[in-house]
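This is the structure I have questions about; it appears just below.
As you look at this complex, bear in mind that one protein chain is not there, while each of the others sits in place.
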Amino acid sequence: MSKRKPYVRSMDGWWKKNPYFVEYMIHESTALFVAAYCLVLLVGVIRLGQGEAAWNGWLAAMQSPLSVLCHLVLLAGAVYHTYSWFKILPITMPPVIVGGKKMAPEALTGTALAVAAAAGLALLALVWRIAL
Amino acid sequence: MEIFKADVVIVGGGGAGLRAAIAVAESDPLLKIALVSKVYPMRSHTVAAEGGAAGVKKSTDSYDYHFHDTVGGGDWLCEQDVVEYFVKQAPIELTQLEHWGCPWSRTEDGHVNVRAFGGMKIERTWFAADKSGFHILHTLFQTSIKYPSIKRFDEHFCVDLIEEDGRVQGVVTIEMSTGEFHLIEGKSVIIATGGAGRVFRENTNGGIVTGDGMALAYRHGVALRDMEFMQYHPTCMPVTGLLFTEACRGEGGFLVNKDGYRYLQDYGLGPLQDKPKNKYMELGPRDRLSQAFWYEKQKGRTFEHPTLGSVVFLDMRHLGEAHLRERLPLIYEMAETFMGLDPAKELIPVRAGIHYTMGGIKVDAKCAASLPGLYAIGECASVGLHGANRLGSNSLTELVVFGKLAGDEAAKYAKAVSPGNSSSLLKQAQAIEQRILALKTKTGGTESIAVIRKEMAQSMEDGCGIYRTEDTMQATCDKLAELRARFKNISIDDKSSVWNTDWLTAVELDYQLDVAQTMAHSAINRKESRGAHQRLDGPDGAYTKRDDVNFLKHSEAYYVADGAPRIALGDVKITKSQPETRAYGAAGEKADQERKASHV
Partner (left out) sequence: MSENHKIIEIEVLRYNPESDEEPHLEVYKVPFTDDMSVLQGAQYIKDNFDGSLTFRWSCRMAICGSCGMMINGIPKLSCETFLRDYYPNRIRIEALAHFPIEKDLVVDLSGFIEKLEAIQPYIIPKEPKTLAEGEYLQTPKEFNAYIQFTSCINCTLCYAACPQFGLNPDFIGPAAMALLHRYNMDSRDGASASRMELVASEEGVYNCSAVGYCSEVCPKHVDPASAVNINKANAAKDYFLRFLSPKGGSK
């Protein structure tokens, strides 16, 4: 009769056990911020469909101090999510070969962040022009 | 007791054992194979081999060159028919590894590349960066998974062979995770358990390299042959003994003393070469290089490091970081991690350390031992390939060449004999179980396993080092006899069953003491200097020279219960190379030319 009695450790609170996992959980949870802002925009579209009064009401609500604060928080979450998403990009996509050599992970992340920043700024400029 | 009925049992899951298992499986898929290993196969010490595997590859090379390099390198103590077989099979088996996926390093045009190695006349060492053993082992392990007839007994520790009707009929193992005993019946048994370097103190070997299989066969009356020939590797990390592969020198590294002087030119290996030149300077054979280190130390030309002791230096700075990272990535990382230095910028302190057991279980040219049904391969065996000094990169090839041969032979044997009497085999196994259990359950012992092990290792280094004398060897023989007696009084802390490594370490130590005794007694009996066995004594220094009249012979150590081994001398098979002066460097080249001229 075997005297083996393997002990299985609990996974409770696993994400608190390592700073890397904590960071991972923050990254994952900031996805909710992005989702939340999508909801805000969705509500806007619905309001637009409901006529001018509804739309103006929504616009006014967007300009309240609480809403501005809310925007800033959501923006911070979205920016962090973008940053941390591109940080793990090198392990989530096939190797990029440039001139016969594998592109370094830092270069890959850097490029992706630069592209994201440029796209963000371009969008901002576009919206700015429409608004003016 | 659990019983498994196999046709062929293989003890040892390193390169040789795995190759043999595949050979049996391919020769007849109906044969049941039990592959027993005290570690998961990919942990076996084949994994640590760095440099590569020798086999004729270039069009300018020939089997004859490889033969002569090996026989001369072995100081004419090789079985020459075995070497002839080996050099011809080598490229076939290395190609087989390539077909199985071994990632050999390549040339730009996609062919397998070869590198220079010590004592080899032409580049013929196939390599997978500096992790050749690792890649060979993992390739073989992974390939072995393809064969359903191979039943692995991973983390099973073999405690004895079962012998009946004058032939071997199985093994008894302890399943480490439960502490339970298993009887594995087999019509033939292949031992592939590796070397015994851990009987020495400063060595390149893993903790598992404890000579288990050698002791198993030895206790069943099989001779251990040429055990006095222990290879010192000239470039090891001080204290830990970790290995800096010969490929460091094959790629162009220099050895310098404390004055920055390439001292090998003073020891018949010159003249000085800027670029690696086969059989010159740093590419001389290991025994010569290790001996040169010893002389440098005597002359006070080694560097006395405050914590590392006496060292010389491996200089690879001129090779540049890019080349080193490509060809020697493991070495680069080891230097950084373990020594905190950058080999592209700094000198690496090194000294000679124990590396390889040339001797082993005496087997014939077909890998068969004197006990019918028993075969041995790889470092635990003495098939007669290495003689008195192994050339680097011959041993990885040995694993596959003789692994294949032994697998085929053991399969043939298993098919020819009838199964044994299971009930009497079980009775034997139960008696073995009681004997091994007694080691653990006995009380009142006072000796510590660790202390005996350390005293043994120190004594082997003191008495059977690079240079030996009657007095030092006698002191070691006496010490080992004392330790043998003290071993009877050991105490084992751990009395449990599950994963009791305390107990298994004691069994290993028992094996090691046996093997150490065969080394020391074979050494003191050899009154000459040859290859890795170098003496400083004898009437008028007579033992400092090779003596072909009296000692062109193998040493054979036989087990004597409760006593020192009996040493006999056996003949050496010579086919086409009569003993000559062993020369390297310019002198070696001259001798080569003279031999060629006289043959014309």
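Letters are used for the chains, namely A and B, taken in the order the chains are written, and counting of residues starts over at 1 for each.
The working rule: contacts are C-beta pairs under 8 Å (C-beta built on N, C-alpha and C of every residue); 3 or more make two chains touch, one makes a residue touch a chain.
Remember, predicted model here, so these are calculated numbers, not experimental data.
> Give me the visible chains that the unshown chain touches, in label order.
Result for the missing chain's touching partners among shown chains: A, B.
> One chain isn't shown here. Among B:Ala54, B:Ile492 or B:Ile524, which residue touches it?
Per the contact definition at the top, the residue touching the missing chain is B:Ile492.
> Can you name the residues of subunit B that touch the chain not displayed here?
With respect to the unshown chain, the touching residues of subunit B are 39-40, 42-45, 47-48, 92, 95-96, 98-101, 103-104, 106, 108-112, 131, 134-135, 138, 142-143, 145-146, 154, 177, 206-208, 239-240, 242-243, 307, 330, 333-334, 337-338, 448-450, 492-494, 496-502, 505.
> Can you list, in ascending order, the subunit A residues touching the missing chain?
3-9, 11, 14-15, 17-18, 20-21, 24, 28, 88, 90-95, 100
In this text, only the chains that are shown with their structure count from here on.
> Which integer distance in Å separates the CA centroid of subunit A from that of subunit B?
The computed centroid separation for subunit A versus subunit B comes out at 57 Å.
> For the complex, give me every residue of subunit B touching subunit A.
177-180, 496-498
> Residues of subunit A touching subunit B in their complex?
Listed in rising order, the residues are 2-5.
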